[in-house]
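As you look at this complex, bear in mind that one protein chain is not there, while each of the others sits in place.
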Amino acid sequence: MKIEQDQISTINKTSWQQHNEAFDHLASTIKHIDVEDIISTLAEFQIAIPSWALGAGGTRFGRFRFGGEPATLAQKLNDIGVLHSLTGSAGAVSLHIPWDIPEDYKAIKEIASSHNIEFDAVNSNTFQDQPDAQHSYKFGSLSHIHRDIRNQAIAHNKEVIDIGTKLGSKSLTIWLADGSSFPGQHNFQKAFSHTRESIVDIYNYMPEDWKLFIEYKPYEPNFYSTVIQDWGTSLLLANACGERAFTLVDLGHHLPNTNIEQIVATLMLHGKLGGFHFNDSKYGDDDLTVGAIKPYALFLIFNELVYGMKHNTNNPTPSWMIDASHNIKDPLEDLLQSLDAAMIAYAKAMLIDQKKLSEAQQSNDVSRCQEILKDAYLTDVRPIVQQARLNVSAALHPLEAYRSLNVRKQLIKERGLKTAATGL
Amino acid sequence: MKIEQDQISTINKTSWQQHNEAFDHLASTIKHIDVEDIISTLAEFQIAIPSWALGAGGTRFGRFRFGGEPATLAQKLNDIGVLHSLTGSAGAVSLHIPWDIPEDYKAIKEIASSHNIEFDAVNSNTFQDQPDAQHSYKFGSLSHIHRDIRNQAIAHNKEVIDIGTKLGSKSLTIWLADGSSFPGQHNFQKAFSHTRESIVDIYNYMPEDWKLFIEYKPYEPNFYSTVIQDWGTSLLLANACGERAFTLVDLGHHLPNTNIEQIVATLMLHGKLGGFHFNDSKYGDDDLTVGAIKPYALFLIFNELVYGMKHNTNNPTPSWMIDASHNIKDPLEDLLQSLDAAMIAYAKAMLIDQKKLSEAQQSNDVSRCQEILKDAYLTDVRPIVQQARLNVSAALHPLEAYRSLNVRKQLIKERGLKTAATGL
Amino acid sequence: MKIEQDQISTINKTSWQQHNEAFDHLASTIKHIDVEDIISTLAEFQIAIPSWALGAGGTRFGRFRFGGEPATLAQKLNDIGVLHSLTGSAGAVSLHIPWDIPEDYKAIKEIASSHNIEFDAVNSNTFQDQPDAQHSYKFGSLSHIHRDIRNQAIAHNKEVIDIGTKLGSKSLTIWLADGSSFPGQHNFQKAFSHTRESIVDIYNYMPEDWKLFIEYKPYEPNFYSTVIQDWGTSLLLANACGERAFTLVDLGHHLPNTNIEQIVATLMLHGKLGGFHFNDSKYGDDDLTVGAIKPYALFLIFNELVYGMKHNTNNPTPSWMIDASHNIKDPLEDLLQSLDAAMIAYAKAMLIDQKKLSEAQQSNDVSRCQEILKDAYLTDVRPIVQQARLNVSAALHPLEAYRSLNVRKQLIKERGLKTAATGL
Partner (left out) sequence: MKIEQDQISTINKTSWQQHNEAFDHLASTIKHIDVEDIISTLAEFQIAIPSWALGAGGTRFGRFRFGGEPATLAQKLNDIGVLHSLTGSAGAVSLHIPWDIPEDYKAIKEIASSHNIEFDAVNSNTFQDQPDAQHSYKFGSLSHIHRDIRNQAIAHNKEVIDIGTKLGSKSLTIWLADGSSFPGQHNFQKAFSHTRESIVDIYNYMPEDWKLFIEYKPYEPNFYSTVIQDWGTSLLLANACGERAFTLVDLGHHLPNTNIEQIVATLMLHGKLGGFHFNDSKYGDDDLTVGAIKPYALFLIFNELVYGMKHNTNNPTPSWMIDASHNIKDPLEDLLQSLDAAMIAYAKAMLIDQKKLSEAQQSNDVSRCQEILKDAYLTDVRPIVQQARLNVSAALHPLEAYRSLNVRKQLIKERGLKTAATGL
């Protein structure tokens, strides 16, 4: 299914006047910054949707299926097309290989193009065994103690690069699940050295205009150690590769109470924040909807991103992606909520009066610093976000539009109740 | 110093028009609930200020002094008077004995009365040794292995009740710091049994119209175990006492990632939430300004409080108090920010459309449940909070008023730069 | 396959002399306690093996299969028979319904009996949907907002009791995975009340000689709230049921840094510790081998268990079970290691000089308290544990015996490489 432009404008009309009033009121109260700048920045902000986020996720205890899940790459692109039509901010896809190997590249590119969807970073998978694999990754892949298995994992990553190149991707994301579940299982130094060697090999294979994003995570699926356990380890590996290798921050991949915004600032200062995965969590890598648990922390993180994108010219614009798992919600609804939450946090962060903040910091006026942030955070920026969507012909209220258009019902009709997204 | 009514109204005039416009716009958008009800509830909401929060706090590594700190109980009441004049919501004090034993009860009551300040729960202190104490609390107080030391601590608590009775307090809060720092130091069962016996003794001494609040905390100042480590332990002790004994929740007294709002709901369902201490934290019992780190969690907690105050008629209205430590801010500014943050969270929680939420829960419409909470949370309720203050002749913008009135400067002039609040 | 008595004694002979020397030396150094008492207590100590622990576990990211996994209940009992022959301490099984519904009760009981295996607590499953289920548990079971679904879950638990009764079980364990993943999804008070009502119904259905064990867990598979989030909640439910309802402690079901040993002591003091699940973890509910990460904490927990079993006559002997997940080890090897680690911790805890400890506590001699625990903990008690096994004709070194008998190889030969234990 595809949502047509006029369907959205028809729906928008019903709340247009209300929006205009709210927007005008809000705009009239903002003096220190040009609201139009915020709106145009928001309109250009595009977050990649990973192909695996379009179906129901699960836990190790089970999975509750959702109807109308996409079974093919083409269907996944169509789903993202729905999201992009409604929000104007989902104009990219992040593929996962081997789940998403196109059979017909030309056809796939045409479908993507018809939805204005670009191919963002491609993701390799060495945390599962494929049916036809010669070696198992049970005890690791790029870090494995045996060269044969490392080589298989390296070859897989190179294949992913080849596929990405054909589609127009310009970056590879490596999330390395390798680690150990028991003390003694790993020789930490060897595991690191092997990983470094493997990743450098992959890096050197990349086309010259590609970037490499190295993800980190403290635990899960291994429960004693993970080879790339934190941003420091990721950065050592990126530095071992070269200028086009970067650290990737996933919001859920941190120990309890980590100050993530400071990590973001440190990486951007050093020009090494390459990718960014949005989600939210209360306990671990819970992969919940963006902004669902700690929206203020998300705002603080965006504050650093905004600052870094302005001041750290050595740092590329990060590659944005949503990385959530949709166990009990309609995946598309969840993604619409995630996209909205990211936009809201971004808008609020741009509202911060940086000049006043800098002055307050200069005089160590701590209460004032807090008030300045709070002033931006407490502002109801939804009219600004809506205006940004309106400007690109997207829906004022994407979730409501999704429901009134009966998208899920149609997808179930088209695809059936018992399809399953490939992958996990 | 005392802030006069006309000083506040003069200041309010400068932002009156702006406030009215904002309020009218906001009020016009709220249909599902009577805004006036929210305003009058907010106007009645009073949070006790603990006497120790008026001076600079510190850490084990040191303390940076602040000028103009109150040195006497009378001065502390005057400081709270300043807060209450500005906010209309600080109409109570929570005393700490032995730091705040009045010399002249009549005079102290008159000062409090002149500020419209009531005497909320009184707090005992058995976590420090007093200069003239016969026994040391180094190894515990109400839980101590030796009866003599338990008796001294029990007698102290009874004295605190006597002092509170003379002032008009109606409740005692016990925060028991007792615990152990090394495995083996405590026999857990004996420590619990001794504590139970001690607390029941204190409970039975209370006048019949008094309530007992039993605080819990997982660690600090002991670093292996705390006798009352969690709400379950507190509830066992409260049940051992009787109907007028309750659990007290302090937001900072939980292990990482605890779902506090669920604890609040469970306690209120059982009629056992007696007291509530506001603050915020990122790592442990950081005692930061309310709402400074996790404002959404605060909103979710208020959602449970609002629900419980409406539905759990067996639960008394909790006794509210701010329990923060002001290491690097002007303590009065910090308290103004805390009071404001609590009001904002309360207002947002009251805005939740409970009818729609209940319907969405009934149909397991998870996305919708989230949207309903988010809709209330994202609303900029500051005009409502300001209106509530306006209705009781307090300041529209308390912190700005505090600054424009040069309160701190005057306090330093009156009291000097090097005074120190008694206590820690 | 079945291990014969003489196979074990043949293997034991090879290290008999070495064991005797080690044991004699150790026994000669222990003066304050009768070593034979420890040995006989250890020999009687039986830990149930859950039927689901005999196959390879997995994570939400995938599962690496292990060869020779048991495919039927009979095969599972045979595997436990192997463990029990080798260790003498695995004389019970904990079944999981519906994974383990016997087709022929008599035959199953005969197999169990032939291995000297008793039927411990039976476990219900309402965290997954069964193929033929009328209602889905996607949004809860015993706590569900709808009575129909609660009733289905209650009926399932009653059926589990019926099955257990036929087999000779005397207790039901309820691990309730119900909870919510997003704020607003649950009305906490209703979820608790529904759960209480459901569990009381199940409790009342139990035969009079049965016990009910109520497990708690802070998170996973739900990532915002769990209905029975902590021991306090479990205890409220147990108290609502009656005298034969108890709390069950699973070592992995706690927030970071929880003092579990104190929870054990508190529950036993109140006669409410009914069940105990062994495993170990570094980050969350990692379900690692017992003692693999925090063996000292395990020792401290056993110290409380030993103390409680001696002093709390109102508390029944807890029902012991291993609850681990074997993702990268041979499950039987993992269980042998777990059984050994539990025995070692138990032996060390029994070695504590309780008389001296009590004296040191009485005089607040903190260093001495620590030394007394340390003295027991640092003792190499393996010869005592081995002697306990020897006394019941089990293997001195179970893991080595398991390997030298090529058990896994034989199981693969019998059952094939690609079988899978039923269940997860």
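We just call them A, B and C in the order they show up, numbering each chain from 1.
Operating definition for what follows: contacts are C-beta pairs under 8 Å (C-beta built on N, C-alpha and C of every residue); 3 or more make two chains touch, one makes a residue touch a chain.
If you're wondering where the values come from, they're calculated on a predicted model, not measured in any experiment.
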Considering the complete complex, identify which of A:45, A:64, A:127 or A:192 is in touch with the unshown chain. A:192
Per the touch definition above, residue among A:42, A:117 or A:366 touching the missing chain: A:366
For a quick check of understanding: of C:5, C:113, C:193 or C:257, which residue touches the chain that isn't displayed? C:257
Could you tell me which of A:225, A:319 or A:337 touches the chain that is not displayed? A:225
Cross-chain touch to the chain not pictured, restricted to A:174, A:339 or A:357, is A:357
Considering the entire assembly, which residues of subunit B contact the chain that has been omitted? 57-62, 64, 127-129, 136, 138-139, 177, 181-183, 185, 218-221, 223-224, 256, 281-284, 286-289, 292-293, 325, 327-329, 424
Interface with the undisplayed chain - residues on subunit A: 138-139, 145, 180-190, 192-193, 218-219, 224-225, 229-233, 235-236, 255-259, 261-262, 265-266, 268-270, 296, 300, 304, 307-308, 311-312, 357-358, 360-362, 364, 366, 369-370, 372-373
So which bits of subunit C touch the chain we can't see? 22, 25, 29, 256-257, 259, 282-283, 289, 292-297, 328-330, 333-334, 337, 344, 366-367, 370-371, 377-380, 382, 399
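The definition used in the following text is that only the chains that are shown with their structure count from here on.
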Interface with most residue-pair contacts lies between B-C
Could you give the separation in Å between the centres of subunit B and subunit C, each centre being the mean of its C-alpha atoms? 42
Junction residues of subunit C, two or more chains touched: 138-139, 181-183, 185, 218-219, 224, 256
